[in-house]
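Removed from the display is one protein chain of the complex; every other protein chain stays in position.
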Amino acid sequence: MDRNKDRRILVCCGTGCLANNSYNVYLKFKERLSEDAEIEVKPIMKSTGCNGLCEKGPVVKILPDEISYFKVTVDDVGEIVEKTIKNFETVDRLLYYDTNSGKRIKSHKEASFYKGQLKIALRNIGEINPLSIEDYMERGGYKALKKALDMKPEDIIREVELSGLRGRGGAGFPTGVKWRTCSEYKDQPKYVVCNGDEGDPGAFMDRSIMEGDPNTVIEGMIICGYAIGAHRGFLYIRDEYELALKNVRAAIDNAREKGFLGKNILNSGFDFDLEIVRGGGAFVCGESSALMASIEGNVGEPRAKYIRSVERGLWDKPTVLNNVETWANIPPIIINGWKWFKSIGTEGNYGTKVFSLVGKVKNTGLVEVPMGTTLRQLVYDIGGGIINNRPFKAVQTGGPSGGCIPKEHLDIPLDFDSLKAIGSMMGSGGVIVMDDTTCMVDVARYYMNFLAEESCGKCTTCREGIRTMLHILTNITEGKGEMEDIELLKEIAETVMEASLCGLGKSAPNPVLTTLEYFKDEYIEHIADKRCASGVCKNLTSYYIDENKCIGCTICSKNCPVGAISGRLKEVHVIDEDRCIKCGTCAIKCPRGAVRIGGMKVEA
Amino acid sequence: MKLKIDGIICEGREGETLMEVAKRHGIHIPSLCYRKGFEGLARCRLCLVEVKEGSRRRIVSSCVYPIKENIEVTVTTDEIQRMRKNIIMLLLLKAPNNSYINKLAEEYKVAAPERYMNPLDDENCILCGLCVKACEKMGTNAISFVNRGIYKKVSTPYDDASKDCIGCGACAEVCPTNAILVEDNEGKRKIWNREFNMVKCSLCGSYFATEEAYKLMQEKLNDNEEPICNECRKKIAADKLKESFANIY
Partner (left out) sequence: MSFVYEEIIHGYPKEKRYTLAILQDIQKRNGFIPREAMEYLSQYLGLPVSNIYSIATFYKALSLKPKGKHIIKVCSGTACHIRGSGTIKEELLELLGIKPGETSEDGLFSVEVVNCLGACALAPVVVIDDKYYGNMTKDKVKSVIDQYKEERVHG
């Protein structure tokens, strides 16, 4: 059975797949294969990092056959072993269903979800066992470090500078410039820091990289240490990311064993070591000066950055801080050179960006595309469009610091500058797709509520401004809004933006300002008509049945949890508004779209 | 180094903040969280000014901004005035019945939207952080910021009487809005949920410090004399001065 040589079964054990029971699938494979004497060459089992298409997990890949199975359950394992492993047949029902072409696809690589993608930061994820440094090295890992140690520090910095790489964590500051400035300060010790405190709701690319390919982050950091003359680095990782912590910890140990970390790395005379610091659950610690305060053992309050951290950062020493995805880009840049990197993307925005495509979109998951890919390509080609083919309303990018982009801007290229120009932000790359059942006033309120808890509370404008904006938005969503509130919101938002101390405060009003700009109609509808057309704000929603559309199928009344719908078979149904709890179930279940949303019930 | 504030040429040293230089030259920059001798806290945001560094204009908090050679500073522009008004409005919503904030609002002609004001709200603290800083400077560290975001407040651990507190009242003294309650009554002081016994001045007989604060003062000054209150100390010093002058002439 020579054909079984080098065959591997990769079971994805990223957080998304784990939640769908993938570990038990993995165990079942292990068990099934160990008891089967017929298979002479046993397939190798690997638990891999995230494959991206989390929603369709657990994902099982069979190599080199290039077969990908989705939504694999423990019960499917026997069939896969019988058919695919022993007889080289595919189990068609587990193949990926491509919503765009309406066909089942054998290899995930042919799926439209993966087709438009180009993987640099995610290059190894799903392909290697994150706990095995040998796996990483087999795919070229630590070659960049070897190459870098033969280069002059100055040349490494030049390489990064020329590549045009910009920080993937938010504002897009040029990485090379940061390194150069820091290298020019002679004060010692210097530090290298990795921001792994990913906190933007809706973004999980850093988590995936740390879980699926921790060595690339470490390699990037060592190279930077050598380039700027630092000997110590810290990885600040969210404590909730247990798997990421575990895998990074193991990778550090392995790297130390192989001589990539510690004293006299690869006989170069260069010393460098890394330490993990666990974040305590504070969104504000994603802000660099707050993160450093937290590493020092303080409360995570940002400071004014008139003196930048490249000069006085951690413990007031020169510090380079980059986020996880940025670090993951360093080794490929060193190996392939700046020209290669610069050939990808658009003017001023080179390389790729990882997005987490989530919300009301058919294919959700992690996506890495060249910078400049349009929003439309992302949502429709890769994402497969909106769930249930409902109308697209908006996309939220950049988390609480970003904004909501309306459909007029669907053809915007996704890069730092274009997003900023329309009032949003790249942020860490969360892309949350919203349809007509999403209320934009509620979205603004949601973010203010998030920030009310997550602001550090240090400065007046951020703390009191967010508190007041939340108060106003809550009023509007509850039907207590007045027209003058719109002006007041704007006035406060602008002051918070201009007068706050740190990046969190300065960008906090973006969700309010962008919804006010692009969805002002919805605000007016909430305030003047006391109506929430999306059916989200319960006080401003009532349901009624369109008698011209209702066919009397009784589905709505059967599904109503409180028995508020009456009507006989084949007759028009009626909703009793007094009993209705506005859960919206009837509207979802109705096959004819006969359940309509009205405004606030006017008291007689 | 030289810099210009509102057209006035000022002289400053490397490492000094803009606020320090302005104060020394008698130029007023509004602030609630700045106090001479304390490092800038950058919390209240009222001290924002416009700075022109070369051709670049930016808005900075003067209490933490380290001065640079040849910068030109404008303390109040229309834009900044508008920000200050909005900040005061936000403070008024936070502490609607505080007399100092109301005075400030009057001065800046600011009214807060009544729909968003709670007339029964008795909050006085605006979280400027001066009290925490003062307590730290005393070496006592009895109070600190607690919680975060809109729930942030200043308190002792668990809101209990703190064993570290010496009842010196430095916190209350530096508070711009008079938000810290100090009750002195018949030789007792109540502050931060703790009651202290007070020490009498051996000269005038008035209660002037808690026993704990007095003890600390003695240790610091290496002083074992009879307790004397500040007023009497001043009087003694003035008398001595008068005497020495009398001897000269």
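Every chain is named by a letter (A and B) in the order it is written, and numbering of its residues begins at 1.
The rule is simple: contacts are C-beta pairs under 8 Å (C-beta built on N, C-alpha and C of every residue); 3 or more make two chains touch, one makes a residue touch a chain.
Fair warning: this is a prediction, and the values are worked out from it, not measured in the lab.
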Inset, instruction - Kindly state which of the options A:P130, A:P153, A:G167 or A:G199 is in contact with the chain not pictured. - result: A:G199
Inset, instruction - Among A:R8, A:K106, A:R232 or A:R278, choose the residue that contacts the chain missing from this document, as touch is defined above. - result: A:R278
Inset, instruction - Touching the absent chain in the whole complex: find that residue among A:R7, A:K360, A:H409 or A:R467. - result: A:K360
Legend entry - Hidden partner chain, touching residue among A:V443, A:L470 or A:I565: A:V443
Legend entry - Touching residues (missing chain, whole complex) on chain B: 141-148, 156-158, 162, 164
Legend entry - Residue numbers in chain A that touch the chain omitted from display: 15-16, 18-20, 53-55, 198-204, 207, 239-242, 277-283, 294-300, 356, 358-360, 364-365, 396, 399, 430, 432, 434, 438, 443, 446-447, 450, 453-454, 456, 583
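As a convention for this text, only the chains that are shown with their structure count from here on.
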Legend entry - chain A-chain B separation of Cα centroids, rounded to whole Å: 44
Legend entry - Contact set on chain B toward chain A in their complex: 42-45, 48, 59-61, 64-66, 79, 82-83, 86-87, 90-91, 93-94, 113, 115-116, 126-127, 145, 147-152
Legend entry - Of all residues in chain A, those that touch chain B in their complex: 282, 284, 299, 303-304, 306-307, 451-461, 463-468, 470-472, 475, 482, 484, 488, 491-492, 495, 498-501
